[in-house]
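Some chains omitted; the rest stay in position.
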Amino acid sequence: GSSDDKDSGSSGSSGTASTTASEGSGGRRFKIGMANFTLGAPYFIGISKTVERDGQRAGNEVLVTDAKGDAAALTSNVEDLLAQGVDGIVISGGPLEAAPAALNAIKQKGIPVVLVDRKFQSGDYTSWVGPDNEAIGRQDGEYISERLGGSGKVAIIRGGPADNSIGLARTEGVRSVLEGAGIELVVAPDFGEWSSDGGLRVMENLLAKNKDLDAVFCENDSMCLGAQKAIRDAGKSEQIFIAGVDGQKEALAEIRRGGNYEVTGLNDAVTMGDAAFERLIELLDGGQAEKDTVVPSPQITRANVDDYYDPNSEF
Amino acid sequence: MIVQRLRDDRSLLINGSFVVAFVVLLIVAATTTDSFMTDDNITNLMKQSVTTGLLALGMLMVILTGGIDLSVGSVVALAGIMAAGLSADLPIPLAMAIGVAAGVACGFVNGMLVARFRLAPFVVTLAALTTIRGLAYVYSETPVTPTDIGFLWIGTESIGPFPVATLIVVAVFALAWVFLTRTGAGRAIIAIGGNREAVRLAGVNVPRHILVTYMISGFLAGLAGVILASRVGIAQPSVGVAFELNAIAACVIGGASLAGGRGSVLGTLGGVVLLALIDNLLTLYDVQSYWQQVLKGLIIVAVVLARRTEDER
Amino acid sequence: MLSLRGVRKAYSGVEVLHGIDFEAHGGEVVAIAGANGAGKSTLIKILCGAVARDAGTIAVDGREVALGSPAAAAALGIRTVHQELTLVPQLSVTENVLLGDLPKRGGLVDWPAAHERTRALLSRTGFTGVDPRTPAKRLSVARQQMVEIAKAMASEPRMLILDEPSAVLAGDDLDQLFALIRSLRADGVLVLYVSHRLDEVMEIADRITVIKDGLIAATSTPRETNEEEIVRQMAGRRLEQIYPDRREKPGRELLGTTGLTREGAFEEVSLSVCAGEVVGVFGLVGSGRTELAECLFAAAPHDAGEIRLAGRAVRLRSPKEAIAQGLAFVTEDRKGSGLVLDLSVRDNAALATLPRWRRHGLLDRKRQQAAIEDMNERLDVRPRTTSKPVKQLSGGNQQKVVLAKWLLSRPKVLILDEPTRGVDVAARVDLYREIDQLTRAGLGVLMISSDLTEVIGATDRVLVMHEGRLVADVPSAEADEELLLAHSIGVAA
């Protein structure tokens, strides 16, 4: 499910008040800021790359910053971008909840900002595009519950920490379905830190304590890949199946292989990046865009994986 | 006169190649980019140096005694989230004061363990890093957004062209400079790092002075946390990871020795500004994120190499 | 065998050696004398490859050598005992002695053989009684010095350089060292010997070279010269009298102890130091003098007994309290516990008196500076600039800075542990005169010293310690060297 017109930026009309970019041959050219809260995970790298590529393809200048997971640095980066006179900014919030100061600074400049992935709880933003994480969780929960037929034991691996509401929402989604279905849940006490090595470690610990797991849900695919390895090392690939979130390339490859990695919810970085870029250009062109847009996250299983799997994708 | 005093501080700002490196960086920045010399950018630079500045100054005190404080990043988180959380029910200045006080308390515990129980500062403050981070999450798992707009004042507003937070940093640095060069306690702290036993035999209460340095570090980390929460407009329990490394780097780039007894306020200030400058320039030049990291490391080494000859043989 | 031509050396622009010409031959003991800061240690550091010379040539056996590193010097058979101890504190005596040259078997260190070799070396040098397995930091300074000497002997030296080896040695140990030097001389080894103790120099040297302000001032044989002459060459002035005449009536007791005991160090020590009195303490290495001083100053706890100050029993808990009561303590290890080497002369001198310089909460640096400059003048600290890091001063001048620090605290009782270690004759005279004047004003002094002439000459009476006990209390006027030595080894009645 990707956007229809990737080059929409070139179909410009009258400019917004704040633009200083020069007139180009193929339409208006902009200086765009892509502020990342973190580039420490493939998903966020994917979003950033997509915005960058889309922007450059349309002849715009795209400045990319990386706050390395530091909210203050994100604020600084936004300030730096503003100092360089960008026409609009995309903020990939990552696990960040809010950066009112950054948003206020942008607002003072009077330029549009599109939040992608994370919807900030506070501060004024122009527009948001992102997934419905709770819905993705529910989707996985429904798959698991159906597959287990109303009984069984399921482990949950969280990325942590809880100031990251992505994970909270996903786990909440799974939980809401499974708890109602009479399935026993085991939530690992330690966090998998969103990485494969973390997922591996947490799964190893889970397996040492729980002999009778039927399935495991991780808050993202990276951790699932580690957990899958731990399960394989324990010789329980037949017994325990895996549900993840994101649609990371490696996870799709596993689903395609037909092992115990059975399901994920697509939270596609490319789709997300495309949508964000498109939205920003609409705003820069003076369009009146919707405030919030939920990008749909289709469920991917063995049945439909071939529609989504692209070995050369960035994510 | 003032030059003599600055010299006494064995300042690196005064000493040749460090200044040269600085000036070169500034000239290159000003001439090759449009945006460097703009008001906005200079203000950004000032704001961006606040946290590292406060942390580095506290770290300097601790380092001078031959210690280290790895817990400052976690203290930033704890102080910020407490201040933001309490501001819902308490007057803002009081809430902020309590946040800072929490930092002082952390410093007190660190200092007691190091000074009285003579545990290794590295382990004590590493353990504190873990524990205090945990406490920040225990206080509030989720980010806290202060509702009262007054909370944002200290981190956001400017007086004339200078951000309030920057003025605070400047004041704190000035105080620290006076403290270290012009008070008995300051001189004793430096001497402790050089030869603890000699200082003890000279009748100085060594544990108490060491304790004070950790409390200063905790205080400044707490202050940094409150200002940071105010600047960002939201307090997160996850903020401040690896801040201690930057703070230590600023001290060492500024000529401090981790063995203690050597280091200066002005040098540290130079280190802080240099680090901020590097980040700022790499962003202005639109260097890609990963290459920024590669270059940042190389530039730091180059700077340290450049000023090597003056101190080391 | 060794020949220097026009050797020059400057530290950060200040030249301290101005062109040294010097010759010496195998089988010769050449003493090098000179005032503090004359450049003796610098010359020696050049010879052992520790610092590089700026100009000049050095030839060994007629061949010019570079001496670029300690390893290069060692390869030529040049071995050195430095003025400042260079041991690795936490390592054993064996490892220190055989540093970089441990015996191996099958590629791995053969520890039993290593300990054996060290034991053999220690007994060859005559310093028995040191266990090769002990960590160096547990040894007293004197024993550490012995380890240093054994270390220099670890590979057959062709040229042995000793920079004030005797400053912490006394009695038998000094005789052992002299015996060692004589046997080396008989084997054709060249020995360079730096010392401020001119009586020793006259006894052991074949030739005496005096360095003054970075230049060779004179060279003569002991037969051609005498102590007075050497002092004149070193100091550029004649010293009328080394020790002041002391005819003081002691006043009331300032510091006293009864039955003071610290287990494993000293027992049942009862002494008293009165106003206007200089009390010497003599004893052999390890007799417990240093530990006694530390307890008096509350730098270490004692187990039993009583300490009195001005007649009142006190229980001091820290050096801080001791200082507040008017005590001052010059330790024997200036590098380890006396000075903060990286800090300036001023910071070091002011360290014990920080509260005194406070005005409006800040240090009154003018007043501080004036007081320190005045004290440096009195003690003749060179150079006079107070902003130099103290580590850049020569050894003797560092010692004077320690003294300055404590004299500034205007003590009532001054405890001195080997106060003239490495201090040249002229400066020593200044120090004795200073002490004399202060005692006239009511100060009491307890002076620990291993230098027999000093401990007799500069004091009013001498206490002798033997194995942790006070065994004698002799008026200085009646004391002579034999008597004190006899007490110190426990054979006098």
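Per-chain numbering from 1; labels A, B and C assigned in written order.
By our rule, a residue touches a chain if its C-beta (ideal position, glycine included) is under 8 Å from a C-beta of that chain, and two chains touch if they have at least 3 such contacts.
These numbers come from a predicted model, not from an experiment.
One representative per chain kind is placed here, while the whole complex contains A x1, B x2, C x1.
The working rule: only the chains that are shown with their structure count from here on.
Chains making contact with chain A as well as with chain C: B.
Ranked by how close its mean Cα position lies to the mean of all protein Cα atoms, the top chain is B.
Chain A and chain C have centres, each the mean of its CA atoms, that are 72 Å apart.
Remark: chain A and chain B have CA centroids separated by 34 Å (rounded to whole angstrom). If you average the CA atoms of chain B and of chain C, the two centres end up 43 Å from each other. Looking at the complex, you find that chain C touches chain B at residues 297, 299, 318-320, 322-324, 329, 331, 336-343, 347, 350-352, 354-355, 357-358, 361-363, 365, 387, 405.
Chain B makes touch with chain A in their complex at residues 35, 38, 40-41, 43-44, 47-48, 51, 137, 141-143, 145, 152, 155-156, 228, 231-234, 236-239, 241, 280, 283-284, 286, 288-290, 292.
Remark: chain A residues 36, 39, 63-66, 69-72, 75-77, 79-80, 82-85, 95-102, 104, 121-123, 161-165 touch chain B in the complex.
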